[in-house]
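The structure follows.
Note that one protein chain is taken out, while the other chains of the complex remain in position.
On to chain A.
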Amino acid sequence: MFPPSALLSSRKLILITDELAAPADFLLHRFLSTKIRENKTSRCIVLSVSEDFERWKAIAAKSNLSLFQTSPGENLVFIDVLAKVQPPSHHEEKREIDAFLCPIYDLLSSALAPSEEHRETLVILDDIATLQWLGFTSIDLTRFSRSLRNLCAKADATLIIRHHLVNPPEVEPLLQHLFQLSSYHIEVRPLASGRSGAVSGEVCLHLGPAEGDATCPLTSRAGAIQYRLTDGGAIFFDKGTSGGVL
């Protein structure tokens, strides 16, 4: 039911925003496992900021999928971003801007290097907001996301970037920029009425400015699809049809 199958093979930038009460972890895991399952030769690259590989593995194992961290050129490449780069400390003197995230760009471009057979590729950046909170400047991250998108467009890969909303009505500059870059925007929101055992939250799919016509069915806020989390994923259903609703 969600996400539409056309979305994953759109080879565009998909922006996911979520809030603390309704984390979008389940969507990232779902995208990854769907991609690996549907096509054995596809390639997935995870740029991880906030989750370690053990958790990815444990959650994939719950849906009977075993992930192995393999060498570049194989199915799954897992890059721990903050093991490779350190956020700039405001206590030390300024270094050259752009220098901080270069190693990640280089790693990704080598991982995306064209191989002999043409393979579908999925790149996931699991948390760009945390990078900002840890001290990377907004301008650095703007440039980083733009170059990621260009890199993925060149390699014909789908790019998924997740951003956290911490102050929902307000949109910060980085997020505005990501909006402009995105072809699709998936919005994960908690219920306004608070946590519930039957409904964990709702998802909407909007068209982004970078895409002219939608190739997959969109979901507006009014018709948002609700979901309930389980140990290894989520169950989607239309509004008002959960088991707990009278």
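Keep in mind that, in the parts below, a residue touches a chain if its C-beta (ideal position, glycine included) is under 8 Å from a C-beta of that chain, and two chains touch if they have at least 3 such contacts; residues count from 1.
We take it that contacts and distances are computed from a predicted model.
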**OP:** Leaving aside the chains on screen, match the unshown one to its UniProt name from "AP complex subunit beta", "Defective in cullin neddylation protein", "PAXNEB-domain-containing protein" or "SKP1-like protein".
**Re:** "PAXNEB-domain-containing protein"
**OP:** Pick out which of A:A153, A:A198 or A:L218 touches the chain that's been left out of the picture.
**Re:** A:A198
Original post:
Considering the whole complex, which of A:A6, A:A58 or A:L218 touches the chain not shown?
Top reply: A:A58
Original post:
Which listed residue, A:A113, A:A153 or A:V166, touches the chain dropped from view?
Top reply: A:V166
Original post:
In the full complex, which residues of chain A touch the absent chain?
Top reply: 19-20, 25-26, 29, 50, 52, 54-55, 58-59, 62, 82, 87, 89-92, 127, 129-130, 133-135, 164, 166-167, 170, 193-198, 228-234, 242-245
